[in-house]
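Complex shown without one protein chain; remaining protein chains in place.
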Amino acid sequence: METNNEKQNRNWRVTLHEVIYGTHTPAGRLFDVLLLILILYSVIIVLLESVKAYNDAYHNFFNISEWIVTILFTIEYILRVICVKKPQKYIFSFYGIIDLLSTMPKYLSFFFWGSQYFAALRALRLLRVFRILKLVRFLGESDNLIKAISASKAKIFVFVFSVLVISVILGTVMYLVEGAAHGFNSIPHSIYWTIVTLTTVGYGDISPETPLGQFIATIIMIIGYGIIAVPTGIVSAEYTAANRKNTHHDNGRACASCGAEIHRNDAEYCRKCGHKLPDA
Amino acid sequence: METNNEKQNRNWRVTLHEVIYGTHTPAGRLFDVLLLILILYSVIIVLLESVKAYNDAYHNFFNISEWIVTILFTIEYILRVICVKKPQKYIFSFYGIIDLLSTMPKYLSFFFWGSQYFAALRALRLLRVFRILKLVRFLGESDNLIKAISASKAKIFVFVFSVLVISVILGTVMYLVEGAAHGFNSIPHSIYWTIVTLTTVGYGDISPETPLGQFIATIIMIIGYGIIAVPTGIVSAEYTAANRKNTHHDNGRACASCGAEIHRNDAEYCRKCGHKLPDA
Amino acid sequence: METNNEKQNRNWRVTLHEVIYGTHTPAGRLFDVLLLILILYSVIIVLLESVKAYNDAYHNFFNISEWIVTILFTIEYILRVICVKKPQKYIFSFYGIIDLLSTMPKYLSFFFWGSQYFAALRALRLLRVFRILKLVRFLGESDNLIKAISASKAKIFVFVFSVLVISVILGTVMYLVEGAAHGFNSIPHSIYWTIVTLTTVGYGDISPETPLGQFIATIIMIIGYGIIAVPTGIVSAEYTAANRKNTHHDNGRACASCGAEIHRNDAEYCRKCGHKLPDA
Partner (left out) sequence: METNNEKQNRNWRVTLHEVIYGTHTPAGRLFDVLLLILILYSVIIVLLESVKAYNDAYHNFFNISEWIVTILFTIEYILRVICVKKPQKYIFSFYGIIDLLSTMPKYLSFFFWGSQYFAALRALRLLRVFRILKLVRFLGESDNLIKAISASKAKIFVFVFSVLVISVILGTVMYLVEGAAHGFNSIPHSIYWTIVTLTTVGYGDISPETPLGQFIATIIMIIGYGIIAVPTGIVSAEYTAANRKNTHHDNGRACASCGAEIHRNDAEYCRKCGHKLPDA
């Protein structure tokens, strides 16, 4: 039989778990909102710290803010590890790793210059906002989307790989046509330009200057303009399909009387024989 | 019993209401067309006034025009408030606020420099054109569109938020890779560049110069090029769905027994009460 | 009773009509192919003539080519008018006007400088290629496309108009934020920049330099990136709808025995009762 102490200990861990991981209690929601504000604050600090003028003026403020945030995140991380039943599962989960990486930059900055910028990874923690906003609906809604994207994965890989191969060849052609004199210094640089053009970004840091180069560039642009249709078409069609399955074909109810299938989600009677349908 | 005076007063307000708010009488249509021309004129005046050469040459003309437009808009606004039954409903409606903001810039310009440019908000009044063109059909047609966009709202929020989080991280990476020497002065500036690239705008005011930076830029472009498929796919699929609901589900048959509408084209019995449907 | 002369005259006109307008006789096809080559040649001449280096070197050649083309086009135009039954119908048709405008530039160049460039309108005549390639199939295929675009007309007008109104307002905001010092000289110029950004073209001839301006630019880009989904979604959905009607719902055949509708195009027997269907 467990002692009162153990019981209290368990209760304490359960409560802590509810507050930190849950969002269904007022305390849990409050914790999540405060955490989000802290994350947002810490991200903004990192961004502003990188602006030389601000850093010169408020260096101490930034430094102290960083330390406070780091200590709070450290405490939070320790609590998260303590109150969960299988700590190793949390530690090696996506959010577990992000949470750890979010606490470490300030400590690491003693050893490595630049490591403080890893703090930008904290931005990933902001994705928790979906959970806090009680976005069950959001996530449910993006379910079809994820299904559509994941169904398109193989096709998109084929597409991206083909685009890269085309870019290597077109980049080489442009290197031969334009040459180093017009900014196409090397084939890798030319490939960079080709992708800038194919994706219709078009910085203009390099641009073709010979008539032939401009002619080829024109063709590349039209190709790029045309093939953007392909991933869009894929995702859009897959998404339509995922949607249709979910909203249209009801939950697979068949009429017990005549066996007719495919009823509207809100149908109560069979559209073929008028028999009562099973509840959805 | 109301006096003749009161009756006339009411009639006068009803007529005014018909002219100002309605578009089904010739006078109402004429009023709306004249108003639109006036709005267009006032917007063009504001635009041209900002061109230094024109302002130097025609300053007085612009000033007088502004005053005439402002006075006419003031009268119109007062009439709108008077002739409507529940003035506060109009005043706090979208168009009520726009109408008020459209009349005020000239008055405010006595007190605050720059306030005259709020006159550009008048452009929003031009949206009334849809009503004047008797675009019931247009609005009816854009109904499905609005439904599609509003059904996609949550998903698009998730999408935009995720893009922003990715931008913060990629922007930080580019800041570390390229640094202030190549125009990536600070992380916020780098994030600005990342979004310019992700959205395939590509000004070229800043562009990566190190091979590693160009390589990462290439990846950002391909990501941007690929994920543009996502909102397009969403809107397109939702719109298809909204359309299908309207066009597919029967030819407008309603159940004679329970009145339920929207049945499948091939339905023979009401999905709500099991009553025989009229033949399609 | 008509004389032999009249008969021959009529025959002559019929034959000419077949050659010039028809594509089902070898002579008609040959005429169309030769005409296309001539048009292509004349368009290339106009393009090359505008290149200073070429014009300096081959001015005479270009001039004589122009005259030959002009004279041939004049003869063709006269023949077209003569051999058609209702000349005024041809003259005021789309191609009739284009054909006339294509012959005139050289004559007009005596009177007005610059009018020779109207010759570029000849490019429109190249659209005849669809007819020559016997692209009945092409045109039939693009039928659904035209239906889709025309069904989207009203919606696309609403969309473009709304984008313009947004551009006026955002352009004014950017003018106030950035000002003439950073290239935003006037509101119209700012609107030009806004549209360059919204459409993700992004020349970079003007780009925001203040942090606030860059922040607003970022928002404009994301809006532009997002709303590109709208016209795509519309056209794609309408096109899907147009397609579905044509390919899926067969030619409206119903089963004579049980009345079941909606059979596959290649169905020979009713899918509901197995009765022979009428021929498609």
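We just call them A, B and C in the order they show up, numbering each chain from 1.
In the analysis below, a contact is a pair of C-beta atoms (placed from the backbone, for glycine too) under 8 Å apart; a residue touches a chain by one contact, two chains touch by 3 or more.
In this text, all values refer to a predicted model and were calculated from it rather than measured experimentally.
Contact with the undisplayed chain is limited, among A:I39, A:L124, A:I149 or A:I228, to A:I228. The chain not shown here is touched by just one of A:Q8, A:T25, A:S93 or A:Q214, and that residue is A:Q214.
Shown as candidates are B:G28, B:G96, B:G204 or B:G224; the residue that touches the absent chain is B:G204.
Residue A:S186 is the one among A:T25, A:Q88, A:S150 or A:S186 that touches the chain not shown. Although one chain is hidden here, its contacts on chain B can still be listed: residues 200-204, 232, 236, 266. Touching the omitted chain from chain C are residues 43, 46-48, 50-52, 114, 117, 120-121, 123-124, 126-127, 129-130, 135, 137-138, 141-142, 145, 148-149, 156, 160, 163, 188-189, 191-192, 195-196, 198-205, 228, 231-232, 234-236, 238-240, 243-244, 247, 262-264, 266-276. The chain not shown here touches chain A at positions 154-155, 157-158, 161-162, 165, 168-169, 171-172, 175-176, 180, 185-189, 191, 197, 200-204, 207, 211, 214-215, 217-218, 221-222, 224-226, 228-230, 232-234, 236-238, 240-241, 261-262.
Criterion: only the chains that are shown with their structure count from here on.
Both copies, chain A and chain B, contribute mostly unmatched positions to the interface they share, with under half of the numbers common to the two.
The chain with its C-alpha centre at the largest distance from the centre of chain A is C.
Work out the mean CA point of chain A and of chain C, and you get 41 Å between them.
Between the Cα centres of chain A and chain B there is a gap of 29 Å. Residue numbers of chain A whose C-beta contacts span two or more other chains: 200-204, 232, 236.
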